[in-house]
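In this view, the complex is presented without one of its protein chains, the others remaining in place.
Each chain carries a letter (A and B) given by its place in the written order, and its residues are counted from 1.
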Amino acid sequence: MSQKEKAQKASDLAKLLGAEMLGDDTSIKRLSDSASVQADSIVVLGKAEDAKKLRQRPGALVLNQALEGWGTQLIVKDTRLALALLSQVFGLEPSFAKGIHPTAVIHETAQLAEDVQIAAHVVIAENALIGSGTQIGANCYFGANVTVGKNCTVYPGVTVYPESRIADRVRLHAGVVIGSDGFGYARGPRGAVKIQHLGSVTIEDDVEVGANTCIDRGTLGETVIGARSKIDNLCQIGHNVQIGSDCLIAGTVAIAGSTSLGRGVILGGGAGVVDHVHIADGAQVGARSLVTKSIPAGESWNGYPAEPYKKYVRKHYLLGKLERIWQSVKEN
Amino acid sequence: MSQKEKAQKASDLAKLLGAEMLGDDTSIKRLSDSASVQADSIVVLGKAEDAKKLRQRPGALVLNQALEGWGTQLIVKDTRLALALLSQVFGLEPSFAKGIHPTAVIHETAQLAEDVQIAAHVVIAENALIGSGTQIGANCYFGANVTVGKNCTVYPGVTVYPESRIADRVRLHAGVVIGSDGFGYARGPRGAVKIQHLGSVTIEDDVEVGANTCIDRGTLGETVIGARSKIDNLCQIGHNVQIGSDCLIAGTVAIAGSTSLGRGVILGGGAGVVDHVHIADGAQVGARSLVTKSIPAGESWNGYPAEPYKKYVRKHYLLGKLERIWQSVKEN
Partner (left out) sequence: MSQKEKAQKASDLAKLLGAEMLGDDTSIKRLSDSASVQADSIVVLGKAEDAKKLRQRPGALVLNQALEGWGTQLIVKDTRLALALLSQVFGLEPSFAKGIHPTAVIHETAQLAEDVQIAAHVVIAENALIGSGTQIGANCYFGANVTVGKNCTVYPGVTVYPESRIADRVRLHAGVVIGSDGFGYARGPRGAVKIQHLGSVTIEDDVEVGANTCIDRGTLGETVIGARSKIDNLCQIGHNVQIGSDCLIAGTVAIAGSTSLGRGVILGGGAGVVDHVHIADGAQVGARSLVTKSIPAGESWNGYPAEPYKKYVRKHYLLGKLERIWQSVKEN
C-alpha cells in the first residue's frame, strides 16, 4: 500500500485519535517510523523515551505521555490503536482496474455489481456474484456459484473454488486458495479411495486472509471463518474447521479437520492443532505449540504437546534441574 | 465440487456399497452430513448411536449395525469407505472449459489430446503433451517438454516447470508448484554458488497433491511421487525425494532432499523429515514430529526428535514425574 499524498492538520488527526494535542497545529504529510522520520512526519512511539533515538524532530509525535521539548504531541491511551488509525488515514487502498479489464473472462451468467474493479486475466465462472465496491486483482479465479460480498479486496493470483461464500469487506492476499478439497480418503481394496468434498467454505465479514494460505471446503458441511477473524500467511485450515469471530491466527499455523475455535482465540505463529478438538473462547496458544486436546475458555497453552502455560513453564524449570538431579542420582 | 442433481434409488446405492438394505427402497437426492440432513438425504454415520442427534429422519442411513425405528438403512462393514463411494456418486467433477479457451496460449509444438479441457489464460510451452480427458483450470503454466497423462484434473494457478512428467488420473490443486529448483548451493569464494537443477519430477498414476504444495525437481536425477500417494496442502517435498506408492502425507509436512519413503507410509500433519534418511514400508509418523533418522518398516514414531511410539509415550510419562523426582532429590 502506498502513502496518500495529502497533508493533514495535526488537530484533525488529534480529533480522529481522541487525543489531547500539545503544541502548534502543524501540517502533517506522512506517517513515518523512527528510522525514516522527516520534518513533516507524524511518528507514533510505543515508549515515549524512544524519542531520544529520533534523528530529527517530526511534525508531530503520538505518545502515551507528554514529553518536554518535543513540539507538537498527540497524547493517547493506546499508541498501537493510534498507529492503526493513522495508517488508515495515510494509506491508499490499491486500485486494480478501472471497471472490468477487457482481458477478464466473465461467464455470461455471473452477476457483477456496477462498480466492481476486475483486473486483467481474472476468470469468473457461471452464476458467481461479485458485490458492490469489490476489487479483484490480476489472475484470480472464482469458480461456479461463488458469492463475494461488498467492498472486498482480492489481491492477484487468488483461487476460489466453486460454491464458496465470501461476505463483506473481506481481504484475501495473493495466492490464497479458498475451497480446495480436504484431505479425506477411505481405505479401499486397491488403495485409498477419495472422499469427494461436496461441502463449501463460508468466510464472514471483515476477515483478512494472508498470502498463500489455504482454506479447505467441508466434506459435506461447511468450513467457517468467523467475522473479523484474521489469518496470516501460509496457514492451513482443514475441512470442516469452524473458526469463531475475532480470532487471530498467526503465520504458518495448521488446523486439522473438524476442529473448532471459539471467539477471540489467538494462535501463535506456527501453532498446530489436531483434528476434532475445541479451543474455547479467548484461549491462547503459544508459537509452534502442538495442541492435541481441547482447551478450556480463557486458558493459555504452550508446548509440544501443548499444556497449560503454568505447567509448561514449570516443566521447563524442572528440565533445567535435570543436571543436578542426574548428579544426585548417580552418586547414590 | 458440487452435488449432482440426480435421484438415486436406495437399492442401487446398496448394491454399489455391497450393503444389506433394510426398509423401503427410497429415492435419494443428496448426500448430507448430520447437520444438513433432509428427507431425501442419505446420511453416513460412523457411530450408529449418533442417529439420535439427527433432527429429522433421512431418506436412508448408512450404518455398521441395524438401528430399530429408523426406516431405510444400508448396513456396511466400513462406513468411511461407504462415504467415499457415495461422495463419488453425488459429486460432480469440475468442468473448467469446453475444449480449449481462446485465451489459452499453446505453443505450436505442444500436443494436446482431442478431448482436453483447457481453461482461460493457460500457457503450455513447447513440446508439452497433454493426455486425453485431462482438464486444466485457469492461469496454469506447463513448461517445455512437460508430459501430463490421461484424465488428470489440474486446478487453477498451478505451475509445472519444464521436463516434469505427470502420469494418469493425477489431481493437482490450486497453486501447486511442480519442478521448482531444489535448495542446493556450494560455498564459493564470493558466496553461495547455485547448483543448477537439471533433474526432473515424476508423478505417478492416481496421485493427488494439495493446494500450494511444492515438489522440487531432482538435482540431476528425479524426484518421484509413487502411484496412489496423496499429499495434502502446503507441503514441501525436496529435491530427489523418493515417495513410494500408497503413502499419505498430511498438511504442512516438509521432507528434505534425497530422503525416501517406502510404500504405504503415513506422515501426520506438519511432520518434518531431514535429508538422506529412509522411512520404510508402512511406517507411521505422528503430527509435528521431526524425523532425524531412518525408520524401520511398520514402526510408529513420534516426537521431537522422533522416536518409537512406546519410547515417546514412556518419555512423556517420565516427564510427568519430574516434579516428584525434583522434590525427592531436593530433600536429599
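Just so we're on the same page, contacts are C-beta pairs under 8 Å (C-beta built on N, C-alpha and C of every residue); 3 or more make two chains touch, one makes a residue touch a chain.
A quick note: this is a predicted structure, and the numbers were derived from the prediction, not measured.
Residue-wise, the contact with the chain that is not shown comes from B:143, picked out of B:59, B:143, B:210 or B:244.
Remark: the omitted chain is touched by one listed residue; of A:45, A:61, A:192 or A:234 this is A:234. Within the set B:67, B:113 or B:274, the residue that contacts the chain not displayed is B:274.
Take chain A: the residues that touch the chain left off the picture are 1-3, 31-33, 35-36, 78, 80-85, 87-88, 90-91, 94, 101, 103, 119-121, 137-139, 155-157, 173-175, 206, 208, 210-212, 228, 230, 232-234, 245-246, 248, 250-252, 269-270, 287-288, 304, 319, 322-323, 325-326, 329, 332.
Counting over the whole complex, chain B has residues 103, 105, 121, 123, 139, 141, 143-145, 157, 159, 161-163, 175, 177, 180-181, 183-188, 191-199, 212, 214, 216-221, 234, 236, 238, 252, 254, 256, 272, 274, 290, 292, 304, 314-315, 318-319, 321, 324-325, 328-329, 332 touching the chain that is not drawn.
Everything below uses one rule, namely that only the chains that are shown with their structure count from here on.
Chain A and chain B have Cα centroids lying 26 Å from one another.
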